[in-house]
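A single protein chain has been omitted; all remaining protein chains appear in their positions.
For subunit A:
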Amino acid sequence: MTYFKKLALAASIATALSSSAMAADMTIGFSQIGSESGWRAAETSVTKQQAEKRGITLKFADAQQKQENQIKAIRGFIAQGVDAILVAPVVATGWDDVLTEAKEAKIPVILLDRGVDASQDLYLTSVASDQVKEGKVAGDWLVGAVKDKDCKVVELQGTVGSTPAINRKKGFEEAIAGHNNISIVRSQTGDFTRSKGKEVMEGFLKAENGGKGICAVYAHNDDMAVGAIQAIKDAGLKPGTDILVVSIDGVPDIFAAMVAGEANATVELTPNMAGPALDALAAYKKDGTVPPKFIITESKLYTPADNPQGEYDARKGLGY
């Protein structure tokens, strides 16, 4: 009996200690995948900004696209006794051991931007976008923009088999389903890159009667859209007018294209995954509020009506 009392006392002291710790003097470890894309670089700088805004000390570890480096970094964070760990996991599998270690050390873990195949009680929450919804928002915009007119769409897919490519395709198809005037006539992979986006669009333009049959291009990311815009211009057509351009991500260069009237819509994949994560963490640390397991970020649509110049300026310094 006394043993249990002691244990209860120890537990209550521990709770009192942890709850008394203000958000201001928290130290958080952040294990980032690496810098494989501009978006990822922006996520890193926004995470640092968000931590600084809240007076949190952020320990940053770049894994250079290797899971073993991430696991090492997380073990390092546990050894240093940080207050929480943010992880953007490079792959979905193989996290059980290290997450269990964090759980045993009573350090909450929050997943950013990607999920893991591990038991849900091993992490506090995961903050990510809904990729199917991103595709759907893009498709809904097109449905609204063309109204009853016939519209042949060409699609620039992401890397074949990658999750965002599958989901963004699915969402777009859901949005245009039931609108018989809109059809996807050609769909190919541009590997999420500018140069492949341009090359594939060149092919599409030739194949569809010099582009005269194409009403819109839907790209799974902005970089491919930027490449496609150049291809449309080279073919002597006006992107944004002759061929509508809709894409996903919200990188600065697509806003620059919008300013020039060459892009029509983009769905933002916010690099601010850390903001909601740190808010949830602060609430959890304050009074033990357990956040939902999946926090979905907003998939906001931007069109030339949303001050693209301002959006460009706001994003330019983030490292995109």
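Definition applied: contacts are C-beta pairs under 8 Å (C-beta built on N, C-alpha and C of every residue); 3 or more make two chains touch, one makes a residue touch a chain; residues count from 1.
Basically, contacts and distances are computed from a predicted model.
Peer 1: Out of "Amino acid/amide ABC transporter membrane protein 1 (HAAT family)", "Innermembrane translocator", "Simple sugar transport system permease protein" or "MucB/RseB C-terminal domain-containing protein", what name does the UniProt record list for the absent chain?
Peer 2: "Simple sugar transport system permease protein"
Peer 1: Among A:A41, A:V259, A:A282 or A:L301, exactly one should touch the missing chain; which is it?
Peer 2: Of the candidates A:A41, A:V259, A:A282 or A:L301, A:A41 is in touch with the missing chain.
Peer 1: Taking the full complex into account, find the residue in A:K53, A:K66, A:K206 or A:K238 that is in contact with the omitted chain.
Peer 2: A:K206
Peer 1: If you put the missing chain back, which residues of subunit A would it touch?
Peer 2: So the residues of subunit A touching the missing chain come out as 35-38, 40-41, 157, 160-161, 186-189, 191, 193-196, 198-200, 202-204, 206-207, 210, 223, 226-227, 230, 234-236, 253, 256, 319-320.
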